[in-house]
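The chains shown are only part of the set, and none of them has been moved.
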Amino acid sequence: MKLIGRIPFLNWFFFFSALPLLTRPASPQLITFPKQELIDYTAQNPFDRLPDRRPKVPEAMIERARDLSSEEVWEVLEEKGYNNQYADGFQVLHAGKTMVGRAFTVQFMPVREDVNKVAQAKAKQSIGKRLFNQTAIDMLQPGDVLVVDLFGKKVGGTIVGDNLFFFVNQATKGGGLVVDGSVRDLDGISEIDMPAYFRSVDPTPIGNVMLTGINIPIRIGNVTVMPGDLVVGDREGVYFVPPQFVQEVLDRADETHIHDEWTKKKFAEGKYKSTEIYGSPSEPKLKQEYEEYLKKRLDEIHKQRNGK
Amino acid sequence: MKLIGRIPFLNWFFFFSALPLLTRPASPQLITFPKQELIDYTAQNPFDRLPDRRPKVPEAMIERARDLSSEEVWEVLEEKGYNNQYADGFQVLHAGKTMVGRAFTVQFMPVREDVNKVAQAKAKQSIGKRLFNQTAIDMLQPGDVLVVDLFGKKVGGTIVGDNLFFFVNQATKGGGLVVDGSVRDLDGISEIDMPAYFRSVDPTPIGNVMLTGINIPIRIGNVTVMPGDLVVGDREGVYFVPPQFVQEVLDRADETHIHDEWTKKKFAEGKYKSTEIYGSPSEPKLKQEYEEYLKKRLDEIHKQRNGK
Amino acid sequence: MKLIGRIPFLNWFFFFSALPLLTRPASPQLITFPKQELIDYTAQNPFDRLPDRRPKVPEAMIERARDLSSEEVWEVLEEKGYNNQYADGFQVLHAGKTMVGRAFTVQFMPVREDVNKVAQAKAKQSIGKRLFNQTAIDMLQPGDVLVVDLFGKKVGGTIVGDNLFFFVNQATKGGGLVVDGSVRDLDGISEIDMPAYFRSVDPTPIGNVMLTGINIPIRIGNVTVMPGDLVVGDREGVYFVPPQFVQEVLDRADETHIHDEWTKKKFAEGKYKSTEIYGSPSEPKLKQEYEEYLKKRLDEIHKQRNGK
């Protein structure tokens, strides 16, 4: 998509003359979430923080998380009573390629010029330029997943086309995209090897909206997403894991992988009914066999992981 | 609905012990919109402000607005380029009864306990009690319309039942309710003469959500609603009118009423084709007749209004 | 709705300069259906024709048809093998008020300026003015039902507001409206006592469409509607009855009314199982009783009808 020499965001245009005098340091967005608030509301974060104060799930954990499935995340979060962390109903760009990264959140709302004029004037004051989708995209870090609330908008709800999708891929090192909205240039996007989850596709560029927040709490489907959540996407949908649960999710997943390995091995022998093996072996002897297998494999995994 | 002696909002329960020390004056909601921001972003408001700083569309205009229809609001806003101020798709409680009032906005998001615990602790510090739907309801003023973003939630998205609906009616002097969510106790609510617009009805009480903002900008359908907008609801849907356009909407509506009066009178004579009369009389003589009628009736209306 | 001094149909605007020279008598619509075609394709019509060549179901039959229900029409058409004459899924303006009249059909399609320019130029040549919704509305006759294909369009798919609805009511003598599209000014429309069936309601005026045919075959839901069909609408939906079946539908409905009268009378006695009475009495004696009742009541109806 080329847009040289034309202004696709006509509705973002504004006259400064009608603006009130802004007498305080202006914040560049309608909805703000100061850094201290971010720290307060993610106080259970056990990790370091990024310069923008988002929790920083460590790189090594992000790598381990590439083997996670939705079910493994569900298992731990359900125990903790976190039942609102999963969103689905997306078109999945590359089925079979797991998405993992730290949530970088962006919110749009339907434009109304009285509000947008003020926001743009404040942006001019504070960051020296207008606010639009690329404002957020320019802030992305390696390991981020761009998570965007465009309230399900299709026409004019296209957060990126293939050029910006290419840029997001570069900037996040293949992190990913989740948008409760649409994308454009699907043919071009399909050739780029970054995971993406979107509601729909449309040929129009983004428009008739205003950027209202960056790294604020946003809602995607039935999830309140916090900046810095670990985003895990598979063929089914997307989980947003609060940082304080990441370690446990990963450790429990190790056990589950071994459990599934053993269960399928047993089933493949063809000697057992499903109830004799799964969810837990019914006979004491089988149970013992499983537990020894689990222990051995866990040891192997830990050695292999430490050996890396 | 009676809830004596039981706690329906179990998910709001929290332990203070795990909370971070809050070293700053806490704001009682996840999403805040300071009074100065509210003033900045509604700078075009030509009227006084309420104590909470919302624009205060005058009472007399609210009364005049009871004769407005969606089309009359559309006419002015479309000219101004405000195409995102209308929401529909609601169940309308009392068809034929126009709703008019000042927007009092409330936002909920899906609960997550790590965030909610902090919000409730901050609420405890700043307002001395927990945050929930009644926190907002207790703040309503006469002339308000309660406008609630419950993200279309049906089960557990019931902002009020008949008792609280009764209270809202008392507090707002019959203002009204718009909820992108549900209500309960519909039989009881139907007996109370306040306009209401809701997506669905459910027997469950509100739950699995957290109150995240009061009098902040919220989204209802394709509208960014600002606190203090004039809310106008008819049989079709709901318009949110920025205060700076209220006067013009009302004055133009006077002309439209007269125009329609005259047009129907002419049609009733049975002598004309529709194109000869509507939208504007085609013959000079008819046009003149209309203009004289318009002038006369406008004078009458103004006299009558001033005479009140 | 008032539209004085402004042009709501901006997209209908056109420059004649770019037009091809039209060397033949121009027809004023994209899709034409010459009068001879109309006669050929409704050759089974047993009645007179209107000046525009539509079949003219007689006024007396229209009056009798006010007692019809969807089921009574279904019964005859199903026997004839006409299974595609019923459309539902409408909002019904006045539940309980039966709509009956002769179909006056109108078709719109999405506007494209290259086509519309030519159509408007042809209209200018042949009828001296532009084509738009009022062009059709001005042609309505007493006893007509205006049937409009606006392909389910909501925004900009509003065939009439309250002024034109008022005019349609005048022109058709309360005939009615069926639109696979929307209306506006619902509050105003609700006060006018003409039946109407529409898909949705919107505050915008009609726009982004072009009028492509008047009194041509159109599709409403799963029905191919022919100009002059008898339109019968009840609480459930709308039947389009080919003129050749109107007499039989009415005569059979007389019997059905008597059958239902008798059946309910019998049920009210409380002595019979439903299977003993309905659909047809199982006992010979009851059957005879019914047949005598039927004969007597038919005689009464015929006398009463002739006596009028």
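Brief remarks follow.
Per-chain residue numbering starts at 1, and chain names A, B and C are given in the order in which the chains are listed.
Note that a residue touches a chain if its C-beta (ideal position, glycine included) is under 8 Å from a C-beta of that chain, and two chains touch if they have at least 3 such contacts.
Worth saying up front: this structure is predicted, and the values here are computed from it rather than measured.
Of the identical chains making up the complex in this file, 3 are positioned in the shown model, whereas the full set numbers 6.
Following the convention adopted for this analysis, only the chains that are shown with their structure count from here on.
Fitting chain A to chain C on CA positions gives a rotation angle of 180°, reported to the nearest 5.
Central chain (C-alpha centroid nearest the global protein C-alpha centroid): B. Two copies of one chain, chain A and chain B, touch each other, and the residues they use overlap strongly: the shared fraction of interface numbers exceeds half. Between the Cα centres of chain B and chain C there is a gap of 38 Å.
Chain centres here are Cα averages; for chain A and chain C they lie 53 Å apart. Between the CA-based centres of chain A and chain B the separation comes to 33 Å, rounded to the whole angstrom. Residue positions of chain A with contacts to 2 or more other chains are absent. Chain B makes touch with chain A in their complex at residues 11, 18-20, 22, 24, 27, 30-33, 36-37, 40-44, 81-85, 109-115, 118-119, 122, 151, 208, 210, 212, 216-217, 219, 222-224, 226, 242, 244. Residue ranges of chain B in contact with chain C, taken from their complex: 69-75, 78, 86, 88, 95-96, 98, 234-237, 239, 252, 255-256, 259-260, 263-264, 267-268, 270, 273-275, 278-280. By the touch criterion given at the top, residues 1-6, 8, 129, 134-135, 137-138, 161-164, 166-167, 170-171, 184-188, 190, 201-204 of chain C touch chain B in their complex.
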